[in-house]
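Omission of a single protein chain aside, the complex is shown with its protein chains in their original locations.
The block that comes next holds subunit A.
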Amino acid sequence: MDTSRQRGLVAALRTFLPEQAVLYREEDTRPYECDGLTLFRQLPMVVALPETEDQVRRILQLCHERQVPVVPRGAGTGLSGSALPHHAGLLLSLAKFNRILSIDPRARTATVQPGVRNLAISEAAARHRLYYAPDPSSQIACTIGGNVAENSGGVHCLKYGLTVHNVLRVRGLTMEGEPIELGGLAPDAPGLDLLALVIGSEGMLAVVTEVTVRLVPVAQTARCIMASFADVGEAGDAVAALIANGIMPAGLEMLDQAASRLVEPFANAGYDLDAAAVLLCESDGTPEEVAEEIERMSAVLRAARATRIQVSNSESERLRFWAGRKNAFPAAGRASPAYYCMDGTIPRRRLGEVLRAIQALEPKYGLRCPNVFHAGDGNLHPLILFDDADPDSVARAEAFGAEILELCVQMGGTVTGEHGVGVEKLDQMCSQFDRPTLDTFLAVKNAFDPAGLLNPGKVVPTLHRCAEYGRMRVQGGKLSFPDLPRF
């Protein structure tokens, strides 16, 4: 680390930030060395914790002037290393931007600072019988700024849309410290839809300082069906059959047998442990609407060879059905020293095929891989269980993950449905996109941040990196090159 550069930056920051808002000693910056993807770690040169937009603007201007890379960070729950610090950069924590600025029940909007937790918005809106629909499993912890950056999804997104469908307006600053407003409360903001670009841009186009989200009315009631299947393929076909019958469940999630067995001791959800797959299928709306829909759903599931169907008869039973799904990650954390969560999306009709292919890979890598995921959207979350204290196990987990992602691309899908590319999936971006398309992503980055200082090196692989990756794949898989530098 260039300590004189570090000292100079700290001194300059302290001219407008309080002392405790600028961290640089290793023991203070250590907590920021990784996000939720702990396989990648890097200490930043400096951490700044501003609390006003003006402070953020000055930080950006200063860093722009000194050519210091800036990595924004919310709660650090991201799962692709997109908030991984830059060794010579400033880690910009938005954690102190945690105020809900206004809730307008009449217009059904909430305007919040970026560090507000996802769930806090729904909690604050609850007294108006409104809520913010996208509900990532991490919603107690993750921030709306992080959600905007990742275009996060959740169980409700099948019916209610992703972050991009529920954010109306974003205020932010470019790397040059220039304020911008994207979208708006009035529909169809003039010009190109830059809001659509910034959502899901992993903090590389602008630092988000304020977000207005759409709130939707809380459904009067919800009921959940828990259906068992003797075969993962049949469960996959049942998902397709529901959609084919014009049904749009409020949630449609799947746990394979390994996942049910993993979570059941932890959550006591009552999952059928003999079933090859369990589907959770929810209906919400008015009581009449839900009764009608549950009937239709049950009929389709039965026709799709469900071996057992249970319908929740009370709110507590419904929550119990979901308890296992919601606790899958903690359960994986308890069952194994570490787990690696993948995030590919595939066409729904390939679900069975892909799940079986993943099962078949388990012996190849000597690792277990339960699956619990957003089946309705075809968004897989294979959880590779491994031992992070054993370098060989780590390498096998990474290689297993990479193979799963390649499989998703081959199936006509994508390497990431909601967790982002970050630093984790740079290689697989080379498989999914051709060079001119990747260059266009770089061009977009360039239009917002010509100096290339905002969260550099994420999402878009360089030409050189893709060439290396291509060569490795030709030579027979990356396991043979475990010591090749990754980034």
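Rule of thumb we're sticking to: contacts are C-beta pairs under 8 Å (C-beta built on N, C-alpha and C of every residue); 3 or more make two chains touch, one makes a residue touch a chain; residues count from 1.
To be clear about the criterion, contacts and distances are computed from a predicted model.
According to its UniProt record, the chain left out of view corresponds to "Glycolate oxidase subunit GlcE" among "Hydrogenase maturation factor HypC", "Glycolate oxidase subunit GlcE", "Hemoglobin" or "Ion-translocating oxidoreductase complex subunit C". The chain that is not drawn here is touched, among residues A:L43, A:I100 or A:A241, by A:A241. From the options A:C157, A:C341 or A:L361, the residue with contact to the unseen chain in the full assembly is A:C157. Touch with the chain that is not drawn comes from one residue among A:T209, A:S312, A:T416 or A:N455, which is A:T416. The set of subunit A residues touching the chain not shown comprises 104-108, 128-130, 133, 150-151, 153, 157-162, 164-165, 174, 178-182, 184-194, 196-197, 199-201, 205, 214, 216-220, 240-241, 243-244, 246-248, 285-286, 288-289, 291-293, 345-349, 374, 377-379, 412-421, 425, 429, 432-434, 436-438, 440-441, 443-448, 450, 459-460.
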